[in-house]
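A single protein chain has been removed from this complex, and every other one stays in its place.
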Amino acid sequence: MIRFECDYAEGANPKILENLISTNLEQHVGYSKDSHCENARHLIKQICKNDNIDVHFMVGGTIANLTVISSILAPYQGVISADTGHINTHETGAIEATGHKVLTIPSSNGKLETAKVLEMLETHANDTNAEHCVQPGMVYISHPTECGTTYTKAELTALYEICQKYNIPLFIDGARLGYALVSENNDLSLQDITNLSDVFYIGATKIGALFGEAVVITNDKYKKNFRYMMKQKGGLLAKGRFLGIQFETLFENGENGLYFEMANHAVGLAMKIRKACEEKGYKMLFDSKTNQQFPILPKEKIANLHEKFAFYEWLAVDANNSAVRFCTSWATSQEQVDELIKNL
Amino acid sequence: MIRFECDYAEGANPKILENLISTNLEQHVGYSKDSHCENARHLIKQICKNDNIDVHFMVGGTIANLTVISSILAPYQGVISADTGHINTHETGAIEATGHKVLTIPSSNGKLETAKVLEMLETHANDTNAEHCVQPGMVYISHPTECGTTYTKAELTALYEICQKYNIPLFIDGARLGYALVSENNDLSLQDITNLSDVFYIGATKIGALFGEAVVITNDKYKKNFRYMMKQKGGLLAKGRFLGIQFETLFENGENGLYFEMANHAVGLAMKIRKACEEKGYKMLFDSKTNQQFPILPKEKIANLHEKFAFYEWLAVDANNSAVRFCTSWATSQEQVDELIKNL
Amino acid sequence: MIRFECDYAEGANPKILENLISTNLEQHVGYSKDSHCENARHLIKQICKNDNIDVHFMVGGTIANLTVISSILAPYQGVISADTGHINTHETGAIEATGHKVLTIPSSNGKLETAKVLEMLETHANDTNAEHCVQPGMVYISHPTECGTTYTKAELTALYEICQKYNIPLFIDGARLGYALVSENNDLSLQDITNLSDVFYIGATKIGALFGEAVVITNDKYKKNFRYMMKQKGGLLAKGRFLGIQFETLFENGENGLYFEMANHAVGLAMKIRKACEEKGYKMLFDSKTNQQFPILPKEKIANLHEKFAFYEWLAVDANNSAVRFCTSWATSQEQVDELIKNL
Partner (left out) sequence: MIRFECDYAEGANPKILENLISTNLEQHVGYSKDSHCENARHLIKQICKNDNIDVHFMVGGTIANLTVISSILAPYQGVISADTGHINTHETGAIEATGHKVLTIPSSNGKLETAKVLEMLETHANDTNAEHCVQPGMVYISHPTECGTTYTKAELTALYEICQKYNIPLFIDGARLGYALVSENNDLSLQDITNLSDVFYIGATKIGALFGEAVVITNDKYKKNFRYMMKQKGGLLAKGRFLGIQFETLFENGENGLYFEMANHAVGLAMKIRKACEEKGYKMLFDSKTNQQFPILPKEKIANLHEKFAFYEWLAVDANNSAVRFCTSWATSQEQVDELIKNL
């Protein structure tokens, strides 16, 4: 069985494990106050080309999302998200459990449309009985989205400007950020992301680490006391060094470093799958240029593929065809992809 | 500088790292549904001598505490704890953030006295206006306590019987459980802990792992849907395999395994420190037989020691003397302890 | 200006005020443990034809909703509601503030369709990764709905049977329950409501009282310790007598009593408005047979009406027409309605 189910089926990049071993007997203070975390913060500031950001390391995406969102919203505020957003669908109500409503906007491709966000913000601002409704207090997007799609620089700029106008923060869930940064036609650098958001995170769990998300707070207003929130939510790792060492490994060579190398590898293979699908006449459910591909296949074809390959069925498109998801990672091999393509 | 500050200053036991490497390219499903987690669960059932327990793996103590407690309490219930309890003092209000009061009972040595728990439960049960007060809904202890002290089998039995009588669960925070299990005169086996509690956890973050706490639910009533809670709180690790592999490594040789070996090592060295202190005429603040020792030292002595050693000052006992804490771990060496003793 | 804006523009029925005065110097214990509350509970049991229900008095609808819902749901559960439901739209996130997601189902007329509820419950039950999603833990409807529409006995029975099958409670928000109970072709008695729900409330704030909702818990499973929840949420009125006296007044003559008399009065006038609208050729946005009517009027007509009458514009139907809402109450007079009809 060859697995294209997700991008976290294997362990961690061996380089990371090597560095854990070589530093293992060093003595460090806990809770990410150690020198590896300090260095990793420095490297992330360099690659974001911004010294005035706060960087915090957390173990996973759900706890990063709930900690960031609940640290910013007032009790009567909610967070705007595409209805397909991870926080709305696959986190078991983590945001609501901190007291906040997710204010959803329908989306057909995972992306949040600026016009619809604007409409929601305007409607609330003009409501004379606004206090009977949840106040929109933040915009959440993920880049790439759950559908593998990405924002252009123009789109992100437009969204951020709306947020600025209404004085609410834009938070970017970057669980798979690397895959967007290396994708075809991408025009958004990490520096742009830093400039066009208030908080975002650089995900590593799904890009070759054991675990870890680097939360970057760019807006001064949201920096203060974030560590209190991390501790309260159970997100301050005792042996924080393990987060520092991983992010050091990922970013020690900057834009030529391991993080981008692994993302490139995975996206390159994913695009080969996409191209093969399209050549065989299959349509794609979403226009993804990242490591997740969603071809629409005949049901018999899907049944055949399941004999050799593990992957998700995403959506029944009609009586005879369904969209599936193929996911690649740092550990996917050219041979595995060739085998898949041969069987398509 | 030799560090006796805490038991998580170093990385992980090398055996654990080796096993991470040897399994690294295996493909596994996420979220602790993989075969390593399954095997680790099996090993823990064996060592607890109980097949009818549920075992869940979480990353750290705070998130284990808040997830367990909020999964069990009704909204109007609180958790009884010694005022020195970790959940009351050093978790930034993690329990209250889930909506529940910590009902405190004063303690001089970290232990919860059965008589005082009984009094609190009786007072509430007899209050005709009880609904104006938080209802005690659970008892929380840690074993060993924050003060390094431990419960005897008789004490734990008495406490558990009170809980049974009032139909509320007993939850044991075992962040340092191994150190208690190997301590001098200990008469509580892991099997006893299993029989005399409703939920407990076996801590590994502070006993040689990268991270990890194995939550054991012994009471059927609290088993259902615990994974929903783990996910909601951000405590379900994507690459759950890393938890499974660690606990496999710790328990693959049962009672002769790595977990107990490391605990023994640390406690043996701690007791040497204690003995040396007592021989030099220093009193101990708490009667700890585990890996934390709290001698009361003259302030000049403390100042001298700080030149070579890192450790916490715990409490100013009088104008001239303070209690300090020396903590040993799997990585502490005989030489380091000898050097400390020489300087006492 | 004649007001058709809402059903709580005036004070309380004079009979209620008289009873407040005549009982004013009686001394009573607080918190609804007094004899008037006891009697009111008895009267409500009689009219529900069920002695095995618990009755609690609360001040308003939002606090009744949030207290009931948070008293029942497990932390990882959400409540299913029509997207138009009051808890989803006009309570400022009160439910989310207690930690629970509102799981919405689109509705065109305010009613929740059984088939869609069933689909949501089945989908979750069959999801092998269900723990990543909020578990549906309750169904919330209001009767009448926000759109003035009502459920038939067959519809409510079908919905309740689905809830029974999936072992989750059905909660009926009855803020305007009386108006449904007296509506044309209604086939649901208070006894039916009692039999076909787990919790519901009889609203009086919007039917002639100063304030007050009588929460009726019919399912034994949800009765215990509800008063703790009321106190914690700030919903246990100190001078609870004022709730008891009001509900005594409303129900002392059973089915011929003041509550039904006022509801009848308001609905009768509302239906006159509806009939007049239809005779003039205006369409109704919703098929309401209760005290709220939603005719679709030309915009100039609406502008004209605003000179003499206060009412809400509900929805722009097209460029030239909007639906408006006319609301009647116990205090609306035949003359006021005639004047409105004359101007339509």
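When the chains are written out, they are named A, B and C in that same order, and each has its own residue count from 1.
Methods note: a residue touches a chain if its C-beta (ideal position, glycine included) is under 8 Å from a C-beta of that chain, and two chains touch if they have at least 3 such contacts.
Everything quoted here is computed from the prediction, not taken from an experiment.
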Touch partners, limited to displayed chains, of the chain removed from view:
A, B, C
Could you tell me which of C:210, C:273, C:324 or C:340 touches the chain that is not displayed?
C:210
Which of C:77, C:92, C:114 or C:186 touches the chain that is not shown?
C:92
Out of C:23, C:50 or C:304, only one touches the absent chain, namely C:23
Out of A:14, A:75 or A:254, which residue would touch the omitted chain in the full complex?
A:75
Taking the entire complex into account, which one of B:10, B:54, B:131 or B:213 touches the absent chain?
B:131
Absent-chain contact - pick from A:24, A:104, A:218 or A:232:
A:232
So that we can see where the missing chain sits, which residues of subunit A does it touch?
70-71, 74-76, 98-99, 130-132, 135, 225, 227-232, 236
Go through subunit B and note every residue touching the omitted chain.
75-76, 78, 89-93, 96-102, 131-135
Going by the touch rule given at the top, which residues of subunit C touch the chain that is not shown?
3, 5-6, 8-12, 14, 17, 20-21, 23-30, 59-67, 91-94, 97-98, 205-206, 210-211, 228, 231-239, 241-242, 331
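Note that only the chains that are shown with their structure count from here on.
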Farthest chain from subunit B by C-alpha centroid distance is chain C
Which chain, with its centre taken as the mean C-alpha position, is closest to the global C-alpha centre?
A
Centre-to-centre distance between subunit C and subunit A (centres being mean Cα positions), rounded to whole Å:
42
Show the residues in subunit A shared as contacts by 2 or more other chains, in ascending order.
91-93, 97-98
